[in-house]
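A single protein chain has been omitted; all remaining protein chains appear in their positions.
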Amino acid sequence: GNSDTGGGGGTKDDGKITMGFSQVGAESGWRTANTTSIKESAAAAGVELKFDDAQQKQENQIKAIRNYIQQKVDVIAFSPVVESGWDTVLKEAKDAKIPVILTDRSVDSADKTLYKTFLGSDFVKEGKLAGEWLVEQKKSATGTVNIVELQGNTGAAPANDRKKGFGEAIAANPNLKIIASQPGDFTRAGGKQVMEQFLKANPKIDVLFAHNDDMGLGAIEAITAAGKVPGKDITIITVDAVKDGMQALADGKFNFIAECSPLLGPQLMDLAKKVHAGEEVPPRIETEETTFTTEQAKEALPNRKY
Amino acid sequence: MTTGSLTAGRTRFRLPRKQIPVLATLALLLVMYAIGVSQYTAFSNVQVIFNVFIDNGFLLVVAVGMTFVILTGGIDLSVGSVVAMTAMVSAALLQDGMPAPLVLVIALLIGPTLGLLMGCAIHFFEIQPFIVTLAGMFFARGMCTFISGASIPITDGFWTRMSQERIGNPQGNFVSISVLIAFVVVCIAAYTLAYTRLGRNVYAIGGNPQSALLMGLPVGRTRIAVYTISGLCSAIGGILLSFYTLSGAPLIAVGMELDVIAAVVIGGTVLTGGAGYVFGTVLGVLVLGVIQTLITFDGSLSSWWTKIVIGGLLFAFILLQRLIGIRYK
Amino acid sequence: MNDTTSRYRTMIGHRLFWPAAVLFVMLAANTIYRPGFLSIELKDGHLYGTPIDILRLSAPLILVALGMTLVISTGGIDLSVGSLCAISGAIACMYISKQPDQNSLGVVLTALAMAMGIALVLGAWNGVLVAVIGIQPIIATLILMVAGRGLAQLITQGQIITINSEPFRAIGLGHLLTLPLAIFIALAAALLVAAFTRRTALGMIVESVGGNAEASRLAGIRSGRVVFLTYVLSAGCAAIAGFMMTANVSSADGNAVGLWVELDAILAVVIGGTSLAGGRFFLGGTIIGALIIQTLTTTVYAMDISPQTSLLFKAVVVIAVCLIQAPAFRARFRRRRRNVPPPATIADKPKEQVPA
C-alpha cells in the first residue's frame, strides 16, 4: 500500500519507494527482457522507477547514479558495465545514505559495505555447467574432441567468466581441446561469420561452445550452409536460453543450454523493499537458474516469455 | 592620378559575427537549464551543475585537445582509445606496484607520443588524418585488450585520494580535483590559442593550409604539434578518467571520439577549420552533459526512447543554434 | 624509355594499382599461410570457398560504401548509415513477421518497398539538414546515427525479430548461377551507381560541388539538390545493405545490425582513393577498399589471430595500406634509394571551404 503524494523527484517519507535503476543498455534480447522484467515488477510492486540506459558506458552509469543521489531516491540499483571503478560514486551514495543493489553483474570493490547486496547470475558457473555437461557426454570419447568457442565481446564479464568456467570444467578430460576461440560479439551475424571461418580453417570440429544463444543461432546458419547438420555433426552448447535458442534446442539444433535468466525484476523489488525497510539481506543472491537439454526444452518452451 | 584613401570595411556592429555561434550556444544552454529547473525540483541544486562538471571533466579535457585538431581542419578519432589506453596502462602499472608519480609520468607520455607519430604520418606522408587516427584508434584499443581482457581496479592511495577528495563542502556542494585540473587545461588552451604563435598558426592552417605554407608559417611543425597536443589532452583525460572510475577497463570510452567531436562542433567550431574557440567547446561539453542530466532526471524513458530523445534534443539544439546564427549574420 | 617500362609506369601510376596490389598481397599471404585459402569447390550447384565468402560478406559493405563515396565526394560524410541498415532491416523483418504467410513473394516485396521508402525518407531528412538548413554533415548525420538506433529498437521493441521467409533469406543467402545472390546485388548496385553518375553528368557535378561549392554555385549548379540527392542515395544503399545483413541471419537486431559499418565504409572509400575533403571519387577504388577490409576480417579469423591482438593487426594493416598508397611516402622511399635529400612536402591541394 502507498499514500502517493507524488510530485517531482522522489522526496522521502511519502511511503512509496523510489528506485533509480541504471541499465547497461539494450544490446541484446536478453537485456531488453531484463529491462522489461524490472519495469513491470516495479509497477506491480508500486515502486516508482527512475530508469536510465547507460548505452554500454560506465561513465554514463556513474553520471546517472550521481543524479539519483541528487534526486534523493530511496534505493539505487544498477547492472555495472564493468567490474571495477565504482568506489567513488558508491561512497557518495553511502554518504547520502542511499542503499545500493547490484544486479546481473558484480563489482570488485574491496569495501563490501558500499553496496547492500548482489542479485544475479554466476557466469563462471554457467560456463562450468556447460563444460561439465560436455565432459559427461564425451567421457567415453577416445580421440581428441575438437572444440571451437564463440566468445562474447572482448573483455565483457560474461565472456571472460563463461570462458573461464568452461575451461576449468573441461580440464577434467585432456581429450577435450579448444582449437579456436574468437569473439562473435554476442550477435548472430558475428557468430555466423566467425563460424564460417572456423569451418573453413578446421576440417574437424566436434563441439561448438557459444557464449550466448544468438551467436549459436548464427553459427547454425553457417554450419547448415557448409553442408553439416547442427546438433548432430557438431554438438552445440550455448548459454542464456532465450526463446529462439530454446526453439533451436527443442528442434535438436542445439544440444544443451545453460540458463541465464533475465527475469530479475520481482526479486529486485523484494530486495529493494527489504533494504529500504532496513532489513538485513544476504550479500549475494543468485538467481535460480537451470540447464536445458532437448527434452527439457520441449517441455519448457510453451511457457517461455522471452 | 590621384586616389582618395580607401575607407573600406563594414563596421556596422563590431563585437558579434565571429562570436555569434558561441553566444547562441550559451543562450540555448541557459534555456535548457531553465527548462530542467522548471520541470524537476532537484534540478536547481547547485550540485547538479557541479556534477555536470565532475562527470564531464575528462570529456572536457579531451575536447579541448580535439579543438586544436579541428581548428587546423583535421580530425582525431583516436582520442577515445587513447583515453582508455592511458587508464589501462596506469591501472596495470599501479597493479604491478609501480610508484604513483612514475606511473603518472609514463601515462602522460604515451598519449603525446602516439599523437606525435600520427602527426608525423599525416604531415610527412600526406595521409588523411581520418585514416591515420583511425589506425591510431585501432592500435590504442588493441593495446587495451592486449594489456588485459578484464578491467583492472586501482587501489593506489594517491589515485584514491584524487578520486575521492571533495573540494568545497564535502557534505554539501563540492567538486572533484579533476574539475580543477580540467579548468587549468581549459585556461592554458584558451591562452595558447589566443596569445601564442602556435595558437595563431593553428587558425591560419585551418583557414588555408596552402596559404599558411606560402606565408612562411611552420605548417608541418604546427600540424604535428596539434596531434601531439590532442594526444596529451587524451592522456590527461585518461588519467582523469582513471581518477573518476578508479580502474582501467579495456572497453571504456568506446565511441567517446564522437561525443568529443559533437561537443566541439556544437560549441561553434567549424569542422573545416579556422574558426572556433575553446570557450565554445566548454559550452558544447556542457550541452551534452545537461542533455544527459535531463534524461536521467526524467527517468521514464526506455532504452530506445533515450536514444531518440538524445537525437531529438541534439537536433533541436543545433537547429536553433543554426537559425540564430543565420538571423544575426 | 622503352615501351615496357613506360607501360609499367602507367600501370603503377593508375589509381587502382596500389589498392589492388595490397589486396593481392593479403590474399597471397593468406594462401601461403593456408594453402586451401583460394580453393573453390562446386557443391550442389553452388560454389564454395573463402574467396566466394569474402565477396559475399563484403557485399553489404560495398553497398554502404558506394553511397558513402558520393556523399564524401560532395565534401560531406554520412554517419547514419549503420542506423539506417538497422532501421530498414527492422522494418522489413517486423512486417514480414506479422504476416501469416512469410514465404509469399508479395509480402517480402511489400516489406522491402516499405523499408526502402522509410530509409529514403530518412535519407532525405539528412539531405535537408545538410543541404537546406546547412548543418555540418558530421553533426547532421550524427543525429540520425544516435536516434536511428533508438528507432530501430523502437520498431523491434528491443527484441530480436526472427523470421522464416525463404524469399527474404535469399537476399542474403540465395544463389544465382552458382554464386551467392548478394554478390550480384552488390554488383548491380555498383553498376547502377556507376551508370547513374558516369553515364549522366551527376558524377561530374557531384565532384564539382565537392571540389569547390561556391564556384559550382556560380556556374549555375543547384548544389543543394545535388547534395540532397547523394544523402538519399546513400540511405538507399544502406537500406539494401540492411536487408542483406538481416537476411543473412534471418533476424533483425536493432542494436547489432550495421554496428560501426559507417567507419568501415569511410575507410573503404578512403582506401579507394577518394579524398575526405571532397572532389574526385572512385567507385572502383571503393569496391577494392571494401574487399580489402573484408579480407582483413576474414584473415583475422582464418589465421586465428587472438582477439587481443586482432585490433593491433588491423591498425598495422590500415597504416601499411595507406602508406603504400601515399604518393609522398613512395616519393620519399624512391628518393632515399636514389640518395637525394628529401624534398619539402607541400600540401598542393588548395583548401576550399565546404559549407558546413
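Note that the chains take the letters A, B and C in the order they are written out, and that residue 1 is the start of every chain.
The definition used in the following text is that contacts are C-beta pairs under 8 Å (C-beta built on N, C-alpha and C of every residue); 3 or more make two chains touch, one makes a residue touch a chain.
To be clear about the criterion, contacts and distances are computed from a predicted model.
**Student:** Report the protein name recorded by UniProt for the chain absent from the figure; options are "Sulfurtransferase complex subunit TusC", "Molybdopterin synthase catalytic subunit", "Sugar ABC transporter ATP-binding protein" or "Methylaspartate mutase, E subunit".
**Tutor:** The record for the missing subunit names the protein "Sugar ABC transporter ATP-binding protein".
**Student:** Looking at the whole complex, which visible chains does the left-out chain touch?
**Tutor:** If we consider the entire complex, the absent chain touches B, C.
**Student:** With the full complex in mind, choose from C:I54, C:V226 or C:A302 the residue touching the hidden chain.
**Tutor:** Result: among the candidates, C:V226 touches the missing chain.
**Student:** Looking beyond the chains shown, say which of B:V37, B:L180 or B:A275 touches the absent one.
**Tutor:** If we include the chain that is not displayed, B:A275 is the one touching it.
**Student:** Which candidate, C:G211, C:G254 or C:G272, sits in contact with the chain we can't see?
**Tutor:** C:G211
**Student:** On chain C, where is the contact patch with the chain that was removed from view?
**Tutor:** These residues of chain C touch the chain that is not shown: 199-202, 204-205, 207-208, 210-212, 214-222, 226, 279-280, 343-344, 346, 348-350, 352.
**Student:** Extract the touching residues of chain B with respect to the undisplayed chain.
**Tutor:** For chain B, the residues touching the absent chain are 1-12, 18, 191, 194-197, 200-201, 203-204, 206-208, 210-218, 274-275.
Quick note on the criterion: only the chains that are shown with their structure count from here on.
**Student:** Is the way these chains touch best called a line, a ring, a star, complete, or other?
**Tutor:** It is complete, because no pair of chains fails to touch.
**Student:** Go through A-C and A-B and name the pair with more C-beta contacts between its chains.
**Tutor:** Top pair by contacting C-beta pairs is A-B.
**Student:** Where the CA atoms of chain B average out and where those of chain C average out, how many Å apart are those spots?
**Tutor:** For chain B versus chain C, the centre distance works out to 29 Å.
**Student:** Taking each chain's centre as the mean position of its Cα atoms, how many Å separate chain A from chain B?
**Tutor:** Each chain's C-alpha centroid was found; their separation is 34 Å.
**Student:** Tell me, which residues of chain C touch at least two other chains?
**Tutor:** Expected reply: 153, 158, 307-308.
**Student:** If you look at chain B, which of its residues touch at least two other chains?
**Tutor:** Within chain B, residues 145, 149, 302-304, 306-307 contact more than one other chain.
**Student:** Could you list, by residue number, the parts of chain C that touch chain B in their complex?
**Tutor:** So the residues of chain C touching chain B come out as 79, 129, 133-136, 138-140, 142-154, 158, 254, 263, 266-267, 270-271, 275-276, 307-316, 318-319, 322-323, 326-329, 332, 345-351, 353-354, 356.
**Student:** Given the complex with chain A, which residues does chain C contribute to the contact?
**Tutor:** Residues in contact with chain A: 34, 36, 43-44, 48, 50, 53, 57, 153, 157-160, 162, 173, 245, 248-251, 253, 255-257, 259, 297-298, 300-302, 304, 307-308.
**Student:** In the complex formed with chain A, which residues of chain B make contact?
**Tutor:** 40-42, 45, 47-48, 51, 54-55, 59, 145, 148-155, 160, 163-164, 171, 241, 244-255, 292-293, 295-297, 299-304, 306-307
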